[in-house]
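Of the protein chains in this complex, all but one are displayed in their positions.
Chain IDs A and B follow the sequence of writing; residue 1 opens each chain.
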């Protein structure tokens, strides 16, 4: 028994990201059912839900790592048109490399563990076509500095670094090309609480200084609460509720969201 | 003169799914607030004063009614406005002052206070100067400015919070017991700031445990007690 919200009237810019009617099944298992999502430029969207709710699948689709059975995906960027799910492999790879940054929960997915940390960041720039060593070095250093990575360890391979540091390298790699969209998949899960706070703080800073549009997936409501402007609650592949972050946490409407919010310590 | 905020038939209740029941917070509330007007919400504990403030801020979703806000972009119904619009208005036109500070690890007091200005596009240096001014005004000791408020005492945290919430003049200010547990000096500074903002045309709706502090600012009182008369005549001007 709530009011239906109007379309945006004050914020008249087009959404940066739009997903429409996304469906995905793995055999008999429905991973996503008719998911819609909208993210405006500069906004941070949080996606919460328990394991298996489809939130990570959705994020992988935003990074074009997976294609759905049906649905469309658009990004409002210059030179980017049409349904991105229909792009060919090459166009998809270039788009991901230059416009979308991602930080995985598992650093092994996002990093070359035995290459140097600065090299990991430089690779992004190399893929985008940068061929000047001095520029690569400088930009990689800048990105690592922006993610508050200790620069004296610039050329240490990630495998020798702590979990928090590895996440910073991932983050530096993700933001090196100043992407239009930053995707974060459980960026702090598995880190010590103190390290978690530091990584969150770094993210918050980045978001404020660079106005990067972010989508962050986490089962940790604290993380979402700290970072997100808006929250989408997912359960069994469906979006059960979406709204302003403080509204979702203070006045959850759906039974599942209430259960989720009340379960938080 | 068109009011800044025109509340019509606003209703809010909560459904507790795990209890299988719902309860009403307030029902069919209507009143309007003009620019530079200060409205005090009255009512016993549980009458829904804070709930109303949060509903106006859209931390709570209303169930029926309209909240017509005269924004810089024209009239907009806060009860139905899209989430992005609400986010935008919160950054630019609607402020909410509570007694609780949401501190973040590793963010200094002055940075925290400067943040609303930074979000509004004020250069970092300028925002910091302004932030320090307000920290001083609310009586936060200078050696605490670069420190992290997570470790501050409750009183100091509250002062930081007030500085942060009031640094930027807003069109509409919602005040949820900002004076509770504040020392006399800070309280005086707060009242002074509110008076200044009021003079600049900020419309305010407030909940105060001890309205005596702000007595001279109050233009009207709206009684939310269930037994109070239901509509317009609720707006009995007192003081």
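Going forward, a contact is a pair of C-beta atoms (placed from the backbone, for glycine too) under 8 Å apart; a residue touches a chain by one contact, two chains touch by 3 or more.
Keep this in mind: contacts and distances are computed from a predicted model.
**Student:** Out of "Acyl carrier protein", "L-proline glycine betaine ABC transport system permease protein ProW", "Cupredoxin domain-containing protein" or "Alpha-D-ribose 1-methylphosphonate 5-phosphate C-P lyase", what name does the UniProt record list for the absent chain?
**Tutor:** UniProt lists the chain that is not shown as "Alpha-D-ribose 1-methylphosphonate 5-phosphate C-P lyase".
**Student:** Which chains here touch the chain that is missing from view?
**Tutor:** A
**Student:** Among A:136, A:206 or A:221, which one is in touch with the chain left out?
**Tutor:** Of all options in A:136, A:206 or A:221, contact with the hidden chain holds for A:136.
**Student:** Specify the residue from the set A:36, A:93 or A:262 that touches the hidden chain.
**Tutor:** A:93
**Student:** Thinking of the whole complex, not just what is shown, which of A:41, A:71, A:119 or A:179 touches the missing chain?
**Tutor:** In the complete complex, the chain left out is touched by residue A:119.
**Student:** Check the options A:77, A:113 or A:127 and report the residue that touches the missing chain.
**Tutor:** Of the listed residues, the one touching the omitted chain is A:127.
**Student:** Identify the residues of subunit A touching the omitted chain, counting contacts across the whole complex.
**Tutor:** Within subunit A, the residues that touch the unshown chain are 89-90, 93, 112, 115-116, 118-119, 122-124, 126-127, 131-137, 155.
Throughout what follows, only the chains that are shown with their structure count from here on.
**Student:** State, to the nearest whole Å, the distance from the C-alpha centre of subunit A to the C-alpha centre of subunit B.
**Tutor:** 32
**Student:** Going by the contact rule at the top, pick out the subunit B residues touching subunit A in the complex.
**Tutor:** Interface residues on subunit B, with respect to subunit A: 13-18, 54, 58-64, 71, 73-74, 76-77, 79-89, 104-107, 115, 118-119.
**Student:** Spell out the part of subunit A that touches subunit B in their complex, as residue ranges.
**Tutor:** 1-11, 40, 43, 197-198, 200-201, 204, 208, 226, 229-230, 242-244, 246-247, 250-251, 253-255, 258-259, 262
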